[in-house]
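Can you keep this structure in mind? I'll have questions shortly.
Every protein chain except one is present and positioned as in the full complex.
Chain naming follows the written order as A, B and C, and within any one chain the residues start at number 1.
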Amino acid sequence: MPGWTHKTDETVQHMSDFVLPLPKHETAVAVHGAAVHEHAPASSLSRNRVGLWWFILSECFLFLAFISARYYLLGLERPAELNQALGLGLSLLLLVSSLTAYRAELGAQHGDRRRLLRNTATTILLGLVFLMGVGYEWSEALVHFPPSEAFGTVFFSLTGLHAFHVLSGVVLLALVYWNARRGRYDSGSIWGVEASVKYWHFVDVAWVFIYPTLYLVR
Amino acid sequence: MPLVQAFVFAAIGGVFGVGVTVAGRVLTGREAWSLEPVVTVGYIFALLGWLLGIGVWDQWAREWLGLPVEHRQHRGWARYFAFTTDHKVVGVQYLVTFVALFLLAGLLAMLIRIELMAPGMTFMGLGTYNQVMSLHGIVMVAVAVATIIGGLGNYTVPLLIGAEDVAFPRLNALSYWLVPPVAILLIGTFFTGGLDTGWTAYPPLSDVNAAGQVLFNLAVITFGLSSILGGLNFLVTIATLRAPGMGWGRLPIFVWSIFAASLISLTATQFLAAGLMMILFDRLLGMAFFRASAGGDPLLYQHVFWFYSHPAVYIMILPGFGLALEVLSHFSRKPLFGYRLVPGGFIAIVVLSFVVWAHHLFTSGMSDALHGPFMVTTELISIPTGLVFLSALGTLWLGRLWLTTPMLFGLAFVFNFLIGGLTGIYLADVPTDIHLQDTHFVVAHFHYTIVGGEIFALFAGIYYWFPKMTGRMFSERWGKVHFWWMFLAYHTTFIPMFWAGIHGMNRRVGDYPAELGDVNLFISVAAFVMGGSFVVFTANVVWSWVRGPRAVANPWRAHTLEWQVASPPPIENFPATPVVVGSPYAYGVPGAVHAVLTTAPAHTPAASGGAQAEPAGPALAADSA
Amino acid sequence: MVGRGRKHALWVALLWITLTVAGEAVVLTFDVLPPVAAEEGRVVDAAFRLLTILGMPVFTFVVAVLVYSVLVFRSRGTPEQDGPPLVARPLIAGAWLVATSALSIYVIINPGLTGLAELRTHREPDVVVQVEGSRWQWKVTYPRQQVTSNKELVLPVNKHVRFDVTAVDVVHSFWIPSFRMKIDAVPGRVTTVHVTPTQTGTEAQDFNLRLVCAELCGLGHSLMSLSVRVVEQADFDRWVSSARTATAADGERQQALAGSRS
Partner (left out) sequence: MKELQSRLRLGWFVFVALVVLTVAEYYVVTTSPPGAITIAMLLVFQFADAGLIIWYFMHVSQLWRAHDAPQQRTT
């Protein structure tokens, strides 16, 4: 291989009017090998967190698509037959479950296995009650606005999409419960709890936007 | 062995899903067998079985259940057929799979051109033509989305940023192993009534056509999931795993382009999934998203679809930009010109790409009020794109152009994409778009951006990193033959398509007026010649991979990190964490260093003064190569 | 600082100017557009030509730098030295941004917004035609004349025509290449397009006087085409009266068929 040389003189000779050479001091910096930012690659926990938040952002777009479909097809129109009491009740139910999920995570953080188990179980239970509520809601909705017409379409698809997320959250929390029972979080690594709880809160946030979209807006 | 297990698990899952559906239908008093629901539910469970069988159960699910995990390491050829977490293996898996799919879809393009050689139905029936054309479209779109990011991105990004692997290696393997079911489903469309809606799948046609549509939708949703997870992995990898000293101002431009493209695939892809799910809901559950008679609206789909599919072209082309600039800098032996501007341009493109989708709907009958705003936003994209051209031309200026095969492809990228970009203005401009929309002018335009742009950049990247990936050199002579053959035949094929489109040749037709026969014959012959160039490519790559001369660590004497380790790199990439001290492109700066590859910290950061300097220089190994 | 760089720049400028002059000469001499047969089509064509003229200097600039660099800066064999480590001067980057922004904003305004405004100003139509797309044929109805046809579309020359377009099954697209006008036919909505044919003609004379489907609509998409005939007003009236009897007869036949079935 031929020699690999840097001829500074020629470099300067070739400078064009249109472009600047690298400033002298920057060259010096390079030579001294400075400008090292001592950021170490992140720990696996913060990597996991960043990943989970990106995932949540991605999921937001899925819900956004279906929420947009509601406004695109129907504008602000909504049928009078919506069961408002049930809608409000379901919303409050999810909020309670967010509180218990929060308390479950606190339990895990403080090594309080009983608190973790109690609150996880309550959250799972509330999730299941929520799903039953949606099931009851669907049986009513089938009569008033079946999925074969516009409002039924957005109603069933949005609540169905959300219920699917609730169901997956319940499964995750059940895993947490199973592992907590076996003492897996006592050693200090509680990412499993944190991730499942964050996901559960996200499902709640999604409902915060779905509820007015389907029941309230007009 | 894992493959066999995967197929067995998939079969079990499929049978279970079919059984559940049939049982459910019987219990609710419906006819036991209905193809579409049975296929859908069966597929979902088969997919779960497939993933569990290929390695998710062994290496992932057991951990969640608190069971002991056995970390089986496959060695040799077996690792390419297993759930392998090494990003280099995943990169090669992606690359080989998608280059094979590219060649396959290229054969479909040859079939299309045989049919179009003469007016009238000469070779295949209208139905077959629609299937071939649709399959060519969707496979090529998948190739365009995944080959650079999934293949070259996976292989090189951790190396380029000085990391040991991606942030989530198992997720990475999962992203890849979601792809084979997609291919199987797409082939399956041929046996379930075919697919005749093109890759865009516009309803109401896709609401009412044969059951092949359901398989298509499931396939593309699966592929979208793979794309989302892949994008997520890159975002976290680039954000959190950069080597010490690798600030955002020192990232190689290809890494920046992958980051920008991943932002889009993470978010916008959900809209594609949503649109296709709406079609499935219409078909399977009798919903009314797109049935106008029941209060739905076919245009809803076009909005949702293009909200993904326009940004998607930037998923395709941004890595192309990054690759071309990367190659131009290394082979001009000059720093990347305007390095600070280009990432800004990328991010501007990402932001703008979310507000331009409706330019695909100028003739769709949407509200007139939307025409002006979307024309404005669309044409504004030419400003950040212009920065890429400034950077490319400035990098060449006064350089020492080393015209190797990758460099030739990089240079061709600039020329081809210039044509692609300029013809895009005709389509962004409402008055001209009214005539040109849905004609061969559009076909030529997007083949100029995607084939002329992205695929040329892909070849630049494949040749550039071939020695790194395989440890062997390719034949430079045959590489050049491939380049000139492909380059000339490519322009001969696609330039006349602009003419045909202007002169009344609409899109996606198997038949056309006799007056357009001559130009189509010409295009077809040129296309066959272009197809021949890939034989040269394939032969060169296969032969060189097996028999080529051994490659040294840094045959191009480039400064970036991947060239400072052996070819191919060891499994842990770097013997010790590299410390980055300067720009990756400081060619011509005496004594400049990009990174130091020792265990000890290179220099005290005290002298830095916080300057995140543009320049810096060749890594130590560059001189000794 | 005045070195070889400036000399290279002068050569490139010269190459650019030469290529631009040659390119513009080609563009102005050879017209790539097929015959146009409608007033609105001329707006489209004017925009097309303007974009080509404006795009040419951009194209030739990049080509000039590219070709010159490859020819002059290429190194024979492996380069022995690195190039000069140049970075972008703010002035260059700024000038580039200003130039590209100015150009795109100009193109947005003219021909973009001006052309759009021109196409959006509609007169009262002299003739209204309802177009209905279905797999895989076009049906045209003249509500004022009470005529329906799926054999051909007949239009009077120099009359302002409004097409009300819809579809019964899937999305189709109404396109008459010689008029340069296109609009999708969407189930559930009526889209409109305005055309003023400027010369008489038939599909036999100009193959682009045809109404074709431009949106993939399934099996027969390629064959979904209807002849267009532009005639003098008198011929149009004659066609209307003969077609009206045909339509009426057709309607009676339909009724008879329906009657015999029931």
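Note that contacts are C-beta pairs under 8 Å (C-beta built on N, C-alpha and C of every residue); 3 or more make two chains touch, one makes a residue touch a chain.
Every value quoted in this text rests on a predicted model; they were computed, and no experiment measured them.
Trainee: Relative to the complete complex, which of the depicted chains are touched by the chain excluded from display?
Mentor: Over the full assembly, the chain not pictured touches A.
Trainee: Given that one chain is not shown, which residue among A:53, A:72 or A:138 touches it?
Mentor: Touches the omitted chain: A:53.
Trainee: Pick out which of A:96, A:117 or A:131 touches the chain that's been left out of the picture.
Mentor: A:96
Trainee: May I ask you to list the residues on chain A that touch the chain which is not drawn?
Mentor: Residues of chain A in contact with the hidden chain: 42-43, 45-46, 49-50, 53, 76, 84, 88, 91-92, 95-96, 98-99, 101-103, 106, 108-112, 185, 188, 190, 194, 198, 201-202, 204-205, 208-209, 211-212, 216-218.
The rule is short, and it goes like this: only the chains that are shown with their structure count from here on.
Trainee: Which chain has the mean of its C-alpha atoms lying nearest to the mean of all protein C-alpha atoms shown?
Mentor: The chain sitting closest to the overall C-alpha centre is B.
Trainee: In whole angstrom, how far does the Cα centroid of chain A sit from the Cα centroid of chain B?
Mentor: Their C-alpha centroids are separated by 26 Å.
Trainee: Measuring from the mean C-alpha position of chain A to the mean C-alpha position of chain C, what distance in angstrom results?
Mentor: It comes to 45 Å between the two C-alpha centres.
Trainee: Roughly how many whole angstrom separate the Cα centroids of chain B and chain C?
Mentor: Taking the average C-alpha coordinate of chain B and of chain C, the gap between them is 30 Å.
Trainee: Of all the residues in chain B, which ones touch at least 2 other chains?
Mentor: 296-297, 335, 337, 394, 397-398, 586, 588-589, 614-615
Trainee: Return the residues of chain C touching two or more other chains; collapse runs of consecutive numbers into ranges.
Mentor: Residues 4-5, 8, 78, 80-88, 92 of chain C touch two or more partner chains.
Trainee: What does chain B use to touch chain C in their complex?
Mentor: 126-127, 129-130, 196-198, 200, 202-205, 208-209, 292-293, 296-299, 332-335, 337-341, 363-365, 368, 371-372, 375-376, 379-380, 382-383, 386-387, 389-391, 393-394, 396-403, 411, 414-415, 418-419, 422, 425-426, 428-432, 434-435, 437-439, 499, 502-504, 506-515, 586-589, 614-615
Trainee: Which stretch or stretches of chain C touch chain B in the complex?
Mentor: 4-5, 8, 32-34, 41, 43-44, 47-48, 51, 55, 58-59, 62-63, 65-66, 69-70, 73-75, 78-88, 92-93, 96-97, 100-101, 103-104, 107-108, 111-113, 115-116, 118-120, 165, 169-171, 173, 175, 177-178, 180-184, 186-189, 191, 207-208, 210, 212-223
Trainee: Can you name the residues of chain A that touch chain B in the complex?
Mentor: Per the stated touch rule, the residues are 1, 4, 6, 8, 11, 14, 16, 18-19, 22, 26-27, 29-42, 46-47, 50-51, 54-55, 57-59, 61-62, 64-66, 68-69, 72-74, 147-153, 156-157, 175, 178-179, 182, 184, 192.
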